[in-house]
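Removed from the display is one protein chain of the complex; every other protein chain stays in position.
Residue numbering begins at 1 within each chain, and the chains themselves are lettered A and B in the order written.
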């Protein structure tokens, strides 16, 4: 049971993280990969500490539990965010939409919170 | 042709019901299962009568036509909605996101209105 979450609006980050946590808990010992792909303005969610919000703590906790976090390189460029400014648990992918398509081709379910 | 609709914003309920109706009509005699999974704040849509809105009538009509309605248990807990307060045609699932993933694994198409 593999799932890729798609987030492209910054306001949807809290719900997305909540969804991922619920999925982790629901899966329990069942094997399953969970990946969250951020593109468009949502890549700014990875810079959350600068805005005073607290997205990074739950992100890091999910990352430690095995959730993969990806950021779209096109979006990072558009928002002039350098890869070195991202939290260390974030994987940069060339294009978020290609990542989303590839994962579905690999059998991942797609969920857009 | 099986389809699972995902609704997690209360404001998207009318469009979701409209989409389901259009899909039913378009399928005609072609066999197909349609399920609507509500999680996050959208579970409040099942309590629509309290808000004076009229979602329940089209929901019930769709249910009679075979559409399955599901509510996420995590969300019900978060909004302190008891399962016994839900309309009788609503099925409670442990986690909306797990239900969405399972259905896709079973070959359902996913649509997020």
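Methods note: a residue touches a chain if its C-beta (ideal position, glycine included) is under 8 Å from a C-beta of that chain, and two chains touch if they have at least 3 such contacts.
Predicted model, so just to flag it, every value in this text is computed and none were measured.
Peer 1: Residue by residue, what part of chain A touches the chain that was omitted?
Peer 2: With respect to the unshown chain, the touching residues of chain A are 6, 8, 39-40, 72, 74, 94-98, 100-102, 104-105, 110, 112.
Peer 1: Considering the entire assembly, which residues of chain B contact the chain that has been omitted?
Peer 2: 1, 3, 15, 18-20, 22-23, 25-27, 107, 109-113
Basically, only the chains that are shown with their structure count from here on.
Peer 1: Could you state the distance in Å from the CA-based centre of chain A to that of chain B?
Peer 2: 25
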